[in-house]
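With one protein chain removed, the remaining protein chains of the complex are shown where they sit.
Going in written order, the chains are labelled A, B and C, and every chain counts its residues from 1.
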Amino acid sequence: MIRGRWTPPLFGVAGFALALQLSQGIAQERGTEGLPPEAVLEVSEEHTTAVLPEMDPHWVYVLDPVFPHLIASKIYVVDGDGPRILGMMNTGYVPNLAVAPDRNTLFVAETYYARGTRGARTDVITYYDPRTLEPTGETVLPRGRFLVVPKKPNLALTTDGRYLLSFNMEPATTVSVVDVRERRYVGDIEVPGCALVFPTGPTSFSMLCPDGSLVHVRFDPEGGEPEIVDGEPFFDSEADPVFEHAAVSRTDGRVFFVSYEGRVYEGALQPEGLDIVASWSLVNEEDRAQGWRPGGWQLLAYHAPSDRLFVLMHRGGPWTHKQPGEEVWVFDANTRRRLARVPLAHPALSLAVSQDDSPLLFALSEAASLTVFDAVSFEEKGTLEGLGDSPFLLYVADE
Amino acid sequence: MIRGRWTPPLFGVAGFALALQLSQGIAQERGTEGLPPEAVLEVSEEHTTAVLPEMDPHWVYVLDPVFPHLIASKIYVVDGDGPRILGMMNTGYVPNLAVAPDRNTLFVAETYYARGTRGARTDVITYYDPRTLEPTGETVLPRGRFLVVPKKPNLALTTDGRYLLSFNMEPATTVSVVDVRERRYVGDIEVPGCALVFPTGPTSFSMLCPDGSLVHVRFDPEGGEPEIVDGEPFFDSEADPVFEHAAVSRTDGRVFFVSYEGRVYEGALQPEGLDIVASWSLVNEEDRAQGWRPGGWQLLAYHAPSDRLFVLMHRGGPWTHKQPGEEVWVFDANTRRRLARVPLAHPALSLAVSQDDSPLLFALSEAASLTVFDAVSFEEKGTLEGLGDSPFLLYVADE
Amino acid sequence: MSTVAMRVLDRVAERMSRLAAQRTSRRGLLARIGALVVGGAVLPLLPVDRSGRIQRARAQAFAETAQTTDPTQCNYWRYCAIDGYMCSCCGGGPSTCPPGTYPSPSSWVGTCINPDDGQAYLIAYRDCCGKDSCGQCACLATEGEMPVYRPQLNNDIVWCFGAPNMVYHCSSAALIGKA
Partner (left out) sequence: MSTVAMRVLDRVAERMSRLAAQRTSRRGLLARIGALVVGGAVLPLLPVDRSGRIQRARAQAFAETAQTTDPTQCNYWRYCAIDGYMCSCCGGGPSTCPPGTYPSPSSWVGTCINPDDGQAYLIAYRDCCGKDSCGQCACLATEGEMPVYRPQLNNDIVWCFGAPNMVYHCSSAALIGKA
């Protein structure tokens, strides 16, 4: 028999701090000094951590809210030229993403509870380095954020990338403003009844309101009173509402909303706000007779350099607005002429198009697959299967 | 144009505290006083929360570590007479469960990081009320716990249910002791090199050691030195190691270890520790010639009232010890005679048997299905499909 | 319920009212089709259209294939505009939250037709809150479902406002009256 002992905690708070330092150079720098020769093996490989190159226009960030486990969502970084996974980020409860215009930072709006699903709630903007996929800091959102199945217009950067706007419904509706240069929460602006954020300038944005109008907000980051200007209704929010996911181009200032019935409302980013300038239809009489209509989730994408609009279309009756698309319809946004119909092997929920001159078109399916097409020839380039549980949103650079 | 305003946080820390109170009676108690008549609808249903009856011997707790999202594990409460889901608990990273002998408390050992996958780490024992499935408190494990694919012998209560023993490998091996009556961390006992915990008395347990022996530990909850007694090797840990999952009956004090090659080592809980008293084989020459061997994860179950032993068996070569079972073999633990072979439609990883006089046998498959059999007639009673992502462990009352 | 809790709830309700009043004054749309329900009572922010005329047209298609006996199936009559995991598969029922989860005191209201009597009923779509996704019996019905800028008719929102915590577990569909 031997006498044992009770032992004190080995790794306390201090222990973890030490372990964090430990990580930096361990794989590379630990020598073999002092070890007996028989304990040393020839080491044929260093064990390193991959670092990504500069963000490429052909990369796409795929946000998966993971419906069966909403507190364990993920964002996959995928190289469209492959396609293959380059890495991933763990994100919190129903997160949103924004990509800096200078491509040097990724912003994740996310919510955590201290014990996973219970305990104190914390809402934060987390900053990521897109090359290392490591968090580099966070800013707490003291007023929280809107908890909903992730939608892109819940979070957006102002046009110059200085302020991050996070839509909040608690259920009163506000917009939280964060200065991402100083990594500082600026405040919340109350905009009763209107939803989502569509940035229109360096310190301004518009929102969609229940009566089919936009409201235009200009804020003073120094704390002066925001100006809130109501617009006139431009669509019939009872008979034919517009989808939440619009195509908004910071590059050429053009905006496209699409309605349940396939009406396009074209807008322009103006100093005074988002101005609706024209309206046309995606479907002609024949299309309509066949039941073609837009649907899905992020159902719209716009390629600014070529003025092309991509829309997910399916055949169905009224109230099938969330049904995945059987085809992508491609329109010339200037002539409003349909240029192509691209059939999809996997019906798709979401679409994105890279903003370079050799663009790729990404289609994300309900079956968790991502298919990549040449966005000019519409040739299928490849499909990545099994991309998480329930991937829902796509983000590319320079949108 | 209207002038807007910046608004202060609505729900701060205080707000959440209030909201917590709010929940208690809201659905039931809010009246309609003061509302105009046209705003009041006849209310035909109360909206309540289900409360379970006393824990039933036919219930089984199914632990799913959720391999694709390890930080979002779950434990399902399933009524074997159905089978149907009664409720669930959210648990942390690679958790373990223990059921109080008096059936009044569930203990979960779990690990959290402040931001899901990063930030400060906290290891806790969380106490649950089995009727409400609500946490009723927690005790922090300051020294942490063993992070591994969940195995039942990582966590166990002493025979009278007073002390919870949590095995830890950091990589030094210790056992953390928690007084669950006082909900107090007692301390860690260092037991170099040995693993897992098999309680043998109110303040004693045995562990498996790498040389094929057991070590016997008796601790003083008041802090006196623990006594640690080495046993002699009883199996060949190089040629034919025993599985980690043994069948240990607190009720009749019998213990069964099974080796990779199908050897049974039968033990008894004695005041001085776990004593190996006999050894026999699950397979005869013919079985062996056909390649039958035990395998899976929790591959063993024992029904104390009838002295029956249930083992998952498959055909395969050496090193197929994690292969799911094609059949359950049922043995009389006294005569060591095989009583039945129960074929499984879904090959199973884990087995459990209820401890009542009309016992149910539960078989958990790789395809996330739970099949329930009458454990006497071996008639199939039903199958629950789609039980989480990767359910791995089964727990019943009075084991 | 404590007076403290009442005050919090009142504040939520007051904000919703203000929000709704401001916008509905323009065209009265919300007044016709939406309602915020807190507890068993519709808050006075919106007069409710009891004729159910508009909703009825929307709910008709769903009712054609609906049944009234099995709330674990997506075609259960009350689920005409539900989205998520059905509480009936998670240890709860159409108006019972599974153990350890809380019915949201707030909800949105849809109108479904009971195929047995052909009548339209008001259904409060309350989430049960406080545990991570139940993961069983996913259903998505979109009859009359509107974008989130019309929150009283949107099924993507985590309807846990006022619950102890905002983690979505499952979706329920309580019967609250005739439309």
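To be clear about the criterion, a contact is a pair of C-beta atoms (placed from the backbone, for glycine too) under 8 Å apart; a residue touches a chain by one contact, two chains touch by 3 or more.
Note that the structure is predicted; figures quoted are calculated from it, not measured.
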| item | value |
| --- | --- |
| Shown chains touched by the chain that is not drawn here | A, B |
| Selected residue (touches chain absent from view) among B:242, B:255, B:313 or B:360 | B:242 |
| Of B:216, B:250 or B:321, the one touching the omitted chain in the full complex | B:321 |
| Full-complex contact with the absent chain, from B:147, B:268, B:340 or B:368 | B:147 |
| Absent-chain interface as seen on chain A, which is shown | 10, 15, 18-27, 29-32, 35-36, 38-52, 72, 74, 77, 85-90, 131-134, 386, 388 |
| Chain B residues that touch the omitted chain in the full complex | 67-71, 93-94, 111, 113, 116-118, 121, 147-149, 151, 169-173, 192-196, 207-211, 213, 233, 237-238, 241-244, 317, 319-322 |
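Everything below uses one rule, namely that only the chains that are shown with their structure count from here on.
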| item | value |
| --- | --- |
| Greatest separation from chain C - chain, by CA centre | B |
| Separation of chain A from chain C, taking each centre as the mean of its C-alpha atoms, in whole Å | 28 |
| Junction residues of chain B, two or more chains touched | 10, 72, 90 |
| Residues within chain C bordering two or more other chains | 131-132, 135 |
